[in-house]
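In this view, the complex is presented without one of its protein chains, the others remaining in place.
All chains are identified by letter, namely A, B and C, in their written order; residue positions are counted from 1 within each chain.
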């Protein structure tokens, strides 16, 4: 069956809602975290649920924060705080652990540069703690954090997975946080949504379309993935428009001649139609907002602050003691 | 009337061809410059022609070079040579003149960074010639070239036109060459086409949508514009798909139910349909190829070599003596 | 007479102090602005003073803030506040005026990239105020600010002065603030000192050694210059060491054989010695701290915040009403 590409579990689930289909083994929890920040968790509990959703078993937490597209320091700070809370629920539940943060994507392509930029902004401590002990930083709550930007295969000749696995075996972090720019299904989510999942990065995800998984099976260490959709596949634009068409057709008097025909198509026929519409060159294109450079700068700072808060700051220290 | 946005005169003209409409005051010339490089000139000769085309009177030369999307040094060299020839026909027809090259666009947004990168690669000579005379460079054929990257309004608070006009008045070049990334109507043209025109940059053109003209009226000096389409407006993707739909519908048995209805719509109704389809958020999006970073690097080098060849190289010297 | 290069008026004056020379027409004022931030003003009042100092008549305010070499947000914020106060004393003393901020230097060379980075961080408002009026920003205290990064002559073929004069004539700002990386005489000042002066940028100053003045005479508008020393000329390293030698020689028993000879040299002979020492290639070198990339990022943010505070923020609004 034709599958519109989305890296967001929330969108994968919504698709079924639209069709009024119940999915066994998939649970949804909702929470209003702060005014204008909404948190939902999709929990895929069974292999059956995983199959239906096209995503591995695990937790998918989504922060919907529409205000992130604006330049508002206070709001972004609040998002960082909520992100750090969501992150801490998925991080190891012990007082001390070591983390390797991986910035996936291509630094040279604006919408794919989220991961590298997050690592640029990160508070990296491993080398200091190893040389001087953790007390030199000022308090005992700092955790050892290292960071790597593996680059993309066209530049390195290697899979990100190979690079991360090699470094992980050599430096033995307790957990990996992988940050990546995602593709969304709906333009409404662009730069407005953060997904945090304990299932890692899976084949086909990310703006750069990873070919190998980056998860606890492939790396040997738990991998938490943080992603923000910064592009929409060109194909989804067309499908969005076809959906708009459905609505328009039933109303606009003048167009009912078409509408009634389209309505009569069943689901399968609609997919056939869409397939037909998708010119082959669409697959090598992506769609992104015009202010993507400012957006990615802001978002990378918000995400790295969230990670820093989850791992470093004093005020949060000792809460799980 | 609804107008699909294109910065390419060639595409503007093609639209009429599709509709079998003759346009008075617009002439088309074609030429096969080299194997796999095709040159066409659209000459808009009258105000009426300008009105029909939605573009000012003047010459629009288009190099169609599909091989530019590949990494092939020999081919790109040939494109530079053809570009320099086309450029020389539009440049002042005298032995010596001074040129200011303007790199329009936003260095931070990959598909909009063509202009700034061309200026980076440019052979700039004005300061040397002013200090030491032109004989110091080794021969008398070098022309005085200066370059500026004015930046975009969100960074400078000023129109590019204001910056260029100020610098032009201060330094008095004989001609300005403005380089800019364009929006095309068809994804087939992305990174494959160079447009050279003596009409300058006009409102609404360029990836960044200039608000003021950069031409001989606004600046007081002839402005030659070189543009390469690096993005397609998201809206045009939808329209491309609708066109594909037209073809598909007449063939696919299963879909004829819709096709026949759509066919019955007249031109105006089709535009109405498209308008309806265009969700408002599409206007803030653009579509660009996935390898845009490599593409823009290559193309900026090819264009700056074309300019360098037109203005500096010995072997071309004296030909108009 | 041999002159060790310094862009800092404070250092130029210190040289005389060392030699116990009084300079007529030059006044010095000191102030402890905050713990660990020290402000001194050199006021050159007469042409004679200007001649002695090798700098034009005017006000030179120096913020000495040794903590700027550390990453301490609170301290840097305090420096921004002090900078904005010093700036406001030199800015036009009226409620509303327009400002053009010029980021001098070469973005590609780390220690010379201070100016361009300050403009990157700047709160630019001119285009918004021109389009929507100033009330759209939220209050009436915002001033019109534009910004330009003119680039360096090797890239543009033009003097920064020509570019700025052209843009200034075209857009008519009331005042120009030019930001530049400076050369200091002493390594003790690197990245620790901010100089603000109403005399603009003068020939020979800046890391890039400007050849033309950028001041009210050359531009036709008052020019306030903000500079931070990020390099020391290689020659000054040698002279610093010779000064250390003087002290060392008088103490180290073993070395008194030399010391006594050197001491006997008069001022003129010492300069002769230093001249002799300066190998010609030293002139094409500069000396800079190893952490210059982090330092320039931090400092550019601190300076742009200082400018933003002086021109934009509400809490400072109305004080001169």
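One rule holds in what follows: a residue touches a chain if its C-beta (ideal position, glycine included) is under 8 Å from a C-beta of that chain, and two chains touch if they have at least 3 such contacts.
Since this is a predicted model, take the numbers as computed values, not measurements.
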Partners of the unshown chain among those that are drawn: A, C
Residue among A:41, A:59 or A:146 that touches the chain left out of view: A:146
Per the touch definition above, residue among A:77, A:126 or A:188 touching the missing chain: A:126
Positions on subunit A contacted by the hidden chain, ascending: 119-120, 124-128, 144-151, 153-159, 162-163, 165-171
Contacts of subunit C with the absent chain, listed as residue ranges: 106, 108-110, 154, 187-188, 232, 234, 237-238, 240-241, 244-245, 248, 252, 254-255, 257-258, 261-262, 264-265, 269, 272-273, 276-279, 281-282, 284-294
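In this text, only the chains that are shown with their structure count from here on.
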Pair of chains joined by the greatest number of C-beta pairs in contact: A-B
Subunit B on subunit C, rotation in degrees - Cα superposition, rounded to nearest 5: 180
Distance from the mean Cα position of subunit B to that of subunit A, given in whole angstrom: 36
Interchain centroid distance [CA atoms averaged], subunit B/subunit C, Å: 42
Whole-Å gap separating subunit A and subunit C, where each centre is the average of the chain's CA atoms: 45
Multi-chain contact residues (two or more partners), subunit C: none
